[in-house]
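Not every chain of the complex is shown here; the ones you see sit where they belong.
Lettered A, B, C and D in written order, each chain numbered from 1.
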Amino acid sequence: MSIFRYAAPASFYPLAGRLIPWFAAIAAASILIGLYWGFFQTPDQLGGTNPQKEYYRIIFVHVPAAWMSMWLYLVLAAWSAVGLVFNTRLSFMMARAAAPTGAIFTFLALWTGAFWGRPSWGTYWDWDPRLTSELILFFLYIGYIALHSAIDDARRADRASALLAIVGLVMLPVIFWSINCPDPNQCAALHQRSDLSQMESNIFRAMMLMTFGFWMYSFAAVFMRVRGIILSREAESAWVRALVEAKA
Amino acid sequence: MLDVSDLECRRGDRTLFSQLAFAVEPGTLLHVRGRNGSGKTTLLRALCGLLMPETGEIRWNGEPIRRLAEDYHRDMLYFGHLNGIKHDLSGIENLRVAAILDDDRPDEADLWDALEQMGLKGFEDLPTKVLSQGQKKRVALARLLLSQAPLWILDEPFTALDTDAVDLLQMLIARHVADDGMVILTTHQEVPLTSGQIRRLHLGG
Amino acid sequence: MWRVFLCILGRDITLAMRRRTDVLTTLFFFVIVVSLFPLGIGTEKQILRILGPGVVWVAALLASMLALERLFAADYEDGTLEQMLMTPQPLALLVLAKVTAHWLLTGLPLVAIAPLVGMQYHLDDVAVGTMVLALMVGTPILSLLGAIGAALTLGLRGGGILLSLLILPLYIPVLVYGAGAVTVSAVDFADTQPYFSLLGAFLLLALIFSPLAAAAALRISIE
Amino acid sequence: MSVMEFLSQGGYAYFVWASYGAALVLLVGEMVQLRRTHRTILTRLGRLLRMRPRGGDS
């Protein structure tokens, strides 16, 4: 019971309020240290067989953003599923709150990827499978948000977009795979990935620190958004009235 | 028997009613009343299983309607703001589809008969789009004549009907109640029903 | 169960036959969209031949999606859908019947007209044959997936364009393999076999899962 | 290493700072926007509350 208590919006609201500063502080600290490390403790080249010059430093935002974009979609779909199965209001709110942050990270991954691609491939955009997949992930986020806000009734909006998120999650591997492997005869030639273990260890650590920072940032942002959603949804309840009165 | 306990429904972010509890026994008519926006339609849709209440339980013969699902629907007939007829099909075709979906197996004569009773003789095989608002409603109400369902849930069934049709509908409701059926209805007009037991439920402040 | 399936199928086909133009509309939309490209891009044979499969598939995607917008809309507006939810029948079965009717009325005509369109793009016979086959397997997938979107966007403003936003990304695998099969057939028809197996597998999965998902979506939307 | 040298990023300043700039704008922007909406919600609720002081919902 003790932990499920926080599944009620009324008790989650203050809890989130207390946690946000911590997450924000940890995020700021790891991002700042990560950036310092990334810019001042790393070689000016990606190293090894990879000749990339200073512009590789985009990696410290690009990869964390790309990872967070995918992770947050998973989170979104997971909360949606929990909401549909257990009919808990807070789960839907969490899903809804995660979507914009996820979309922002997706956009960031695309944007930074484009600015990486220009110096390294000579073009801002190419129809590389990985880029295309990220673009489609962006469309899925936008679809989720668009559907949610096209529906006036909050409950229907929650449930409908939760179902969409789950359908999207099921289709995502299929979509990624179909783009990665347009010719089923040659699926062996899946897109080459750089091997994380061969990366220069300072670069790797800075990147992981930035990823951690982005992750903590996501907690802070999602909690802040969910607090807003809780307030407007529970506007009629006694505890919100009391809270607003206390503030006034 | 329909049994409702501790029901709470929200729409948007407003709680319309809570801790609502009542039961509808065979041979009763329940008249749900309340001002505009008090949640009558919402309650009726919750009773149909179209809308999931926030809390509370609705039981049909002791079983929660969520669990019964399709079996509950066999015992129930809902008539909402919309007529639920296809304007491109004739009255007869509309009735036939409705009957098949309800697992009733009426013969053709029953269908024609029902429409005639509703005062639609001569209009049976015209596409319903050429009928007036009230005539369309009569086509939809013809389902009441065919249905075997013991529980009728009617949301403002009298609107747009002329006085003849209102009388006919009142007669049908009275007969159904007299036959140990159950009727739940909302209407802003007064319903002068005589037979059976009439109960009133008042929503909103 | 069969009786109910046929009843809905028959009903929807009768309704469509009473408004035959609706069926033709989708077909003409497809043809018009396909014909627009040569006007915008130029009419060099070489280029058209490369464009052909992709354009036909994209047009099929758009046509099927726009037609789907109306899949449940009419029934929703006049309240028959609400009534269907309250019949003692499994909703997924009714959905499947409606999707089947819909495909027969809009997907099948597209397949039938594809050879004509292929001609516009100077595709050779093998390519046209492959295209027809691929459309035959692919368009039902489009209808099935689209049904989920149609159910979710039921009664919302801006239905058509919102639906596209939700569903077009999900159509990508069908597009990739459908158009891929045609492109590959230029080399050797035998190469298309894996493409067709994949499309077939998609179709099977879609047949099983999407009526369930669409039924769930309908219950949510009708609330 | 001079500041200028650092800023020029070996001649790739445009790409590097375009990326980091976007990241900064988006993330900080999101935070600012979230704080602002939270405050607007609170004030709006306060207004509604004052309009219909107590109990009842109509």
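Basically, a contact is a pair of C-beta atoms (placed from the backbone, for glycine too) under 8 Å apart; a residue touches a chain by one contact, two chains touch by 3 or more.
Fair warning: this is a prediction, and the values are worked out from it, not measured in the lab.
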Formula of the whole complex, where the shown chains each stand for all their copies: A x1, B x2, C x2, D x1
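Keep in mind that, in the parts below, only the chains that are shown with their structure count from here on.
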Would you mind telling me which chain pair, B-C or A-B, is linked by more contacting C-beta pairs? B-C
Cα centre of chain A to Cα centre of chain B, whole Å, reads 48
Report, in whole Å, the distance between the mean C-alpha point of chain A and the mean C-alpha point of chain D. 16
What positions in chain A touch 2 or more of the other chains? 153, 155, 232, 235-236
Any chance you could list the residues of chain B touching two or more other chains? 14-15, 52
So, in the complex, the side of chain B touching chain C is made of residues 45, 48-52, 70-71, 73-74, 76, 78, 80-89, 93, 97-98, 100-103, 127
In their complex, what parts of chain A are in touch with chain C? 136, 139-140, 142-143, 146-147, 150-151, 153, 155-156, 159-160, 163-164, 167-168, 170-171, 174-175, 177-179, 182-185
Contact residues on chain C for chain A in the complex? 148, 152-153, 156-158, 162, 165-166, 168-170, 172-173, 176-177, 180, 184, 191, 194-195, 197-198, 202, 209, 213, 216-217, 220-221, 223
